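Note sheet for the following structure.
All protein chains of the complex are present and in place, except for one that has been dropped.
Coming up: subunit A.
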Amino acid sequence: MSNSFRYDVVVVGGGPAGLSAAMTCARHGLSVILLERGRFAGAKNLFGGVVYTESVLSLAPDLFSEKRLPFERPVTEEGWWLLSEDGVVKITHTEKGLYEKPPRAYTAFRARFDPWLAQKAEEAGVLVIPKVKVLDLICANGKVSGVLVDRPRDWESSELAEVRAPVTIISEGVNRLLTQKAGLIPRDFTPEEVALSVKEVIQLPKGEVEKRFGLSEDEGLAVELLGEATLGFPGSGFLYTNTTSVSLGVGLFLSDFAEKGLKPYELLENLKKHPVMARLLSGGETLEYGAHLIPEWGLEGLPRLCGEGVMVVGDAAGLVNPLFREGTNLAIYSGIMAGKAAVFAHEKGDFGHETLKLYEEAFRESYIYRDLKYFRRLKKFLRENRSLFADYPEIINRVLHLYLSAQGRAKEEVFQEIFGLFRKRRGLTGLLRDFVKTFRFFKGW
């Protein structure tokens, strides 16, 4: 086979995880090919989304010398909006620190951020090849030595091309098909282990993002939407401001969509029609709709991160923290760690599990793994405490309404009504139980 199909490292998937791994290897002098099935890196990817600056700086230290940053707005205000059927209680936070340079986080689009990252990877020497789907791994005796792609080997033959490398890094995203083929995880995920999210990018008339959300040109809002946004099902919506548009989305466990017969786009429409949201979005035009899964299998579903000649990074391993909107950054960090292990393996000239496990070891020392452990009961907690989504946003809205409209009434009655509300919706023991459970969960017990 011709030399041109042999590399030091082959990376499958041009999301942040793969691009970071590839870049790390190339910067250490390895020859790296990255295969991406989309028309360009980012073409298949969709997120909320907020990108944390620190993770991007760890790849591109000269980020702020760029003529045009690959982001929309810095995030200067964030928090939660608790939606009742027709009202909202907003809990958002801002402070001077959020205005300091560089900003901690930015809103962004994946079809713009990923291509930018891909360009950085190319500048580092990575050969980025889009429009190529990896069909399978080349495996012999449990050892991975490259991949099979959906392109003919050359013009004359119809035989499929192989790309060989002593190290294969799988960064295929949430649908972890190759990770399974590599034997790193024994089974597919279930609909209980992923969230399905839909999103619309809604363009607002000129100057309206600033006006409606109380922002200046270099300020941005990022809020999670709870309660009515998900009809009280475990999950959340999100509203992030972009330069001239907003990203509005909602996600639930896939199993809830399937079992309740809910159409994701109708759930999103319900959110758009919420009286508070409808006012904020009026006159808006949907520029793009889309959908994507989020891996939420957590520690339970964590694959082995490396095998013989192979490693898995990012969403394919399930490295997200939905409570803290972390995913892109974890993809980047895991990519860098795996990249370093690949470099080490090439220095040693050994590509077995014993060598690549440098990645697994670094991972186990990182906060990503600590968090996975800490939040290992997240899914169970969310499922068993539906009232956090179904009752509390509604109760909190009612309570504030009663309190704020108490003028002209005996306040004793108002307070009785407020207490009655809690008692009716949750009962006193229910309240106590919810409190204790939530406390225990956040203590990591």
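Here, contacts are C-beta pairs under 8 Å (C-beta built on N, C-alpha and C of every residue); 3 or more make two chains touch, one makes a residue touch a chain; residues count from 1.
Here is the rule we go by: contacts and distances are computed from a predicted model.
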*Which name from "Phosphonate ABC transporter ATP-binding protein", "Ferredoxin-like protein", "Phenylalanine--tRNA ligase beta subunit" or "Protein-arginine kinase" does UniProt give the chain that's left off?*
"Ferredoxin-like protein"
*Touching the absent chain in the whole complex: find that residue among A:Leu254, A:Ile332, A:Leu382 or A:Ile395.*
A:Leu254
*Among the options A:Glu54, A:Asp86 or A:Glu266, which residue touches the chain absent from this view?*
A:Glu266
*Contact residue for the chain not shown (choose from A:Glu54, A:Asp188, A:Glu384 or A:Glu413)*: A:Asp188
*Among A:Arg110, A:Arg212, A:Arg325 or A:Lys379, single out the residue that touches the unshown chain.*
A:Arg110
*Taking the entire complex into account, which one of A:Pro102, A:Gly125, A:Gly290 or A:Gly430 touches the absent chain?*
A:Gly290
_Hidden partner chain, residues of subunit A it touches_ = 37-40, 42-47, 109-112, 114, 130-133, 149-151, 174-175, 188-191, 194, 196, 198, 200-201, 231, 254-255, 257-267, 269-270, 273, 286-293
